[in-house]
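One protein chain is absent from this view; the other protein chains keep their places.
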Amino acid sequence: MIFERFKSKVVSHLSYFIGSDTEALVVDPRRDCHVYINKAQLENMSIKYIFETHRNEDYVIGSLELAQLTGAEIYHCPWPDFKYGNKLKDGQEFYVGKLKVTTIHTPGHTPGCVSYAVADLASGEEAVLVCTGDALFVNDVGRSDFGGLEKRREWSENLYNSIFNKLLPLGDYVILCPAHGSGSVCGGNIAEREWSTLGLERLMNPLLQLSKEQFVEQKVNEHQEYAPYFRLMEKYNLEGAPFIGAGPKPIALSPKAFQEYVDEGALVIDIRTPIAFNNAHIKGSFNIPQERLSKAGWVIPYNEPILLIVNTKADLDYTAISLARIGYDNIIGYLGKGLSSWLKAGKPKESSGSLSVHELKEKIVAGEKLILLDVRSQDEWEKGYIAGSRRIYVGLLEKRLQEVPTRSPVVIICKSGNRSSLAASILLRDGRKNIFNLLGGITAWQNAGYKIVK
Amino acid sequence: MIFERFKSKVVSHLSYFIGSDTEALVVDPRRDCHVYINKAQLENMSIKYIFETHRNEDYVIGSLELAQLTGAEIYHCPWPDFKYGNKLKDGQEFYVGKLKVTTIHTPGHTPGCVSYAVADLASGEEAVLVCTGDALFVNDVGRSDFGGLEKRREWSENLYNSIFNKLLPLGDYVILCPAHGSGSVCGGNIAEREWSTLGLERLMNPLLQLSKEQFVEQKVNEHQEYAPYFRLMEKYNLEGAPFIGAGPKPIALSPKAFQEYVDEGALVIDIRTPIAFNNAHIKGSFNIPQERLSKAGWVIPYNEPILLIVNTKADLDYTAISLARIGYDNIIGYLGKGLSSWLKAGKPKESSGSLSVHELKEKIVAGEKLILLDVRSQDEWEKGYIAGSRRIYVGLLEKRLQEVPTRSPVVIICKSGNRSSLAASILLRDGRKNIFNLLGGITAWQNAGYKIVK
Amino acid sequence: MIFERFKSKVVSHLSYFIGSDTEALVVDPRRDCHVYINKAQLENMSIKYIFETHRNEDYVIGSLELAQLTGAEIYHCPWPDFKYGNKLKDGQEFYVGKLKVTTIHTPGHTPGCVSYAVADLASGEEAVLVCTGDALFVNDVGRSDFGGLEKRREWSENLYNSIFNKLLPLGDYVILCPAHGSGSVCGGNIAEREWSTLGLERLMNPLLQLSKEQFVEQKVNEHQEYAPYFRLMEKYNLEGAPFIGAGPKPIALSPKAFQEYVDEGALVIDIRTPIAFNNAHIKGSFNIPQERLSKAGWVIPYNEPILLIVNTKADLDYTAISLARIGYDNIIGYLGKGLSSWLKAGKPKESSGSLSVHELKEKIVAGEKLILLDVRSQDEWEKGYIAGSRRIYVGLLEKRLQEVPTRSPVVIICKSGNRSSLAASILLRDGRKNIFNLLGGITAWQNAGYKIVK
Partner (left out) sequence: MIFERFKSKVVSHLSYFIGSDTEALVVDPRRDCHVYINKAQLENMSIKYIFETHRNEDYVIGSLELAQLTGAEIYHCPWPDFKYGNKLKDGQEFYVGKLKVTTIHTPGHTPGCVSYAVADLASGEEAVLVCTGDALFVNDVGRSDFGGLEKRREWSENLYNSIFNKLLPLGDYVILCPAHGSGSVCGGNIAEREWSTLGLERLMNPLLQLSKEQFVEQKVNEHQEYAPYFRLMEKYNLEGAPFIGAGPKPIALSPKAFQEYVDEGALVIDIRTPIAFNNAHIKGSFNIPQERLSKAGWVIPYNEPILLIVNTKADLDYTAISLARIGYDNIIGYLGKGLSSWLKAGKPKESSGSLSVHELKEKIVAGEKLILLDVRSQDEWEKGYIAGSRRIYVGLLEKRLQEVPTRSPVVIICKSGNRSSLAASILLRDGRKNIFNLLGGITAWQNAGYKIVK
């Protein structure tokens, strides 16, 4: 049995290539699907099946393009009514080389969620691993809020049942293969560790230590954001997204050409670090630092041309493919040689401020009038914040700009300084002045020994 | 000025990326054109122009796909009447960053051949390099036989005039950038050295030492082969070939699946070395050793499914893209884990014989009855052959099989043992027995101190 | 927690990089240890500890060079008396970022074997994985024969106790990280699947289904080979091997230069496939096909200069580093452009025969006089062989040459045709004629439907 996990950083998506003898299967392929074909060629295997765990909402699935390139068959659950692929039955079995794959209906995250237990018949009938999609993660479980308020309790109960009655009974010894790792919006407490087993989760996953009532109560009361870009993902993943072939190929633009596109209304995504962005950037650009690229889904529309500001070719490649993975096919180019070419061309820069936590502390102690704007999620906020802050989630800021007073300097705060820089760029786009990004965020604040309140 | 030469080994095709400041041009792009886009991104340049030196006949040009991906404009000569791109005028000038490109009509190889002289205005007006297409190579000149017998003299004269009246006058100091390197069918005596200048050619190129009369006489009397696949290339390059996106992705096949395709009539190309092929191969397969892949154009039809036998993933990638470069889009798969998987599956092998030059010599000395079949080109043959051989060019052997007697063992001879192994496989496909490949070919024969006759 | 498994194919050696926050540990590093440093740099971690599971005997461990490059501390068990590093105590605990590593003395394979259980304190106290060295593999257990006949029962009992009383009690849910994968001489039945858990082994590992008595009996009666090269490995791993820096850099040799080294007594290792080797090779060379490079340890002395025959640069790199991993630092060069350059230079070839299983069957049916020589291990032999064969293990053949009769053709048989080709080359070196390699080996024989006897 060959096993490889592929991680797509932008949404912390995990997909799997599993093979035996001359055959292989892929679970939840990403949109740029040549990696699986390369792996299949390296292993001298042909991809026989593509299994989807559910209609994903946070990234574009690559099943259809992969199937077209390989002749593999796609399978997913009857819910929702997919426009491509084959419908599964609960308990349906598939054979891939010496592997036996058993379908397990594990609703909760959505009604159509499926897990796939894989046994290696070369050793025996026991399941070696299980691909659980968004049902069970390392240290967390899937969201149950996509059905809306009225279905939340029912879906949470389903999730509990799926985990406790369908997954855990497979055995402590089964290796867990979830669809997301740490950093995903699909589970805020997913562990950084990507390796686990059902037994380890049974013993250590905080949610699996709860009674059914406690579990459901906690899930019903979670606060999670629904990014507006999810809607396109859902449509793409229901119907099949446009193929991307060799992937996006943004074109280098001179400062002059770049300026012309900006003047015509193209949106600028600047993926540099907040430290650099705060000091000098092109007026009107969004700062979406590389580590937080998925936040594009909150602020960047799909029908506008996009321009990029990056540092290196590696950044460019990463950014272009990451945006493609969340459906952005409208990148037209990037600023050749980055922002320094802009400055060397004699073009103007805009700056915002940035503060270290010590500088902020001094200002607070000195009694300076400041608006402290925390842009983290509600769940993060509830774990503690800097006294005197107010909260607007970064993804909602553009629509709630009027709630941010203009009378005093604004200091923006998030966990480590990335989302706050996006928030700063949103305020700057509104023409605000005196905007400061807190470098290092609340993490730095606490590491410096300053207090938070709850 | 940025300059990079790209070599496509299969037909020894040379293409060029030349850039300055934020702009670049590409001359004669290959079909898998992402290399130029990557280079442009690395250099932070946008490709502004794609220049074709002529309607190529030995590989598929990638201009149209490259233009579609980059927005570059394509230019070529008015002859023939291309279905895409823009028509040039002789002497037309283009500016790319600080470069000035001047079009020079250099007919001879075809009536529509164009050269492009590039000056770097940052230094001055002198041409730094010239892209000569198939007019002038290092140590050789282009073919003048594509117009047929009746036009050969005229085209040869044109070629002489183009070289002596258009190219050499640019100056001894101009760097030569031809469209082909050593190993191309477009010039049998191209030097292995890829770097030269007009002055070096003026002084050392054997054909440029001749008078006009001698030059034309020599060109008119050359013998060159016209591979049947050229016809498709010409059509593709006139109209624009199908796009290949991320390139071909052959699928690994188990021995069983491979056998089924073979039984249905798929053609097998085995790219292993003759040493391996001769000892064990699948009955019916063609041996087209990796170094001689372009010979596929003589024997493999475009409308049949193709299967590959390769040793490694690197071989697979090279073979698949090389065949795509000469228009083969019908590769369906390859034998996973190579021929050893076939043998381990208990399937039968076929063998042919192979001889070292010493073994052949012994047999000749011993008076064994042998048919010595030389499969090289007429020009190679005229430089010397093993006494007693007869000649049929490898590319024509399939049609002239009846000329090869069956009464005695056949020893096949070429320059180094690769084309002879293809010829051996063609005879084996005809059901012949007692076929021997001369390992190392006539090169080995001479290095061993044995005599040739002329 | 970051986790990466590194596989060194030559001896199927598995090593592990495990990190957390800014720190990492490496278990059983391979000799060319830069991979761990690169990984550490990618993860922005510093390697704090190097843990050895035991004094390895089948490859050169890279602990000392890795420690010198990184400042990491080396730990191993008090047995044997290592000349470098620190001595462990049973139960000793280490902290690496948020990880807790607990030492478990698990003797049996050797008295000094140690396992390392790793807990991720970010989630809880349960062990997430355990590095078991040569105590427990996927589907197999370690050898217990290195103490010699008199200690074999005791060591087997120790192994049983280590597995059942020390490892399995850690919990079914613990991920298994052994020191070897499929293909290792340290366990003949290791599964191809590299992922398992203690629970899966408890349920499916054939040896763990036995009673203690049965287990010990089986281990005591196993037949395993002790390769002569183990002795150097043991010395190196006790004292620390010479450093290899950037690794071996064999030099390309012309046929002439190659010949000169051969004439001076250098040994030739030809790593091509048996199919190619059998047809043409340099007289006197050993055929050690790439998949079976570790067999060099049986036949190639450490004090002689070595020459290589390879097909490609990738082969060269793989062969050179693989030989370095088993202690060969005496490679002086390789034949540039491979065997075809030898043949083109007009130099002589030697051939041996090769047979498909069908050809062998026909000869047997026809009553041809043949000596069938099976060169597999005793354990493989006992599972079945071709009627009429006799057995000499490939590694012992050179010393037992006189046992192979010379009166009839010899057909050599192994599992799939690789070791038999090495055996053929050994017989050829002895001047034998009429040596045939069975292509595809007994695997092909059985797949073709022919019978074996036991």
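Labels A, B and C are assigned to the chains in the order they are written; within every chain, residues are numbered from 1.
Assume contacts are C-beta pairs under 8 Å (C-beta built on N, C-alpha and C of every residue); 3 or more make two chains touch, one makes a residue touch a chain.
Only a predicted model underlies this, so the values are computations on that prediction, with no experimental measurement involved.
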Touch with the omitted chain, as defined above, among A:T102, A:N311 or A:N330: A:N311
Chain not shown: contacting residue from B:N139, B:S322 or B:S425: B:N139
Positions on chain B contacted by the hidden chain, ascending: 1-3, 120, 122-124, 126, 128-129, 138-139, 171-175, 191-200, 202-205
Contact set of chain C toward the excluded chain (per top definition): 21-22, 34, 37, 40-46, 69-71, 245-247, 249-254, 257, 313, 316, 333, 336-337, 341
Touching residues (missing chain, whole complex) on chain A: 272-273, 275-276, 278-280, 311-312, 314, 339-340, 343-349, 354, 356-358, 416-417, 439-441, 443-449
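Following the convention adopted for this analysis, only the chains that are shown with their structure count from here on.
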Homomeric contact chain A-chain B: same or different residue positions, threshold half: same
Centre-of-Cα separation between chain C and chain A, whole angstrom: 42
Residue numbers of chain B (touch at least two other chains): none
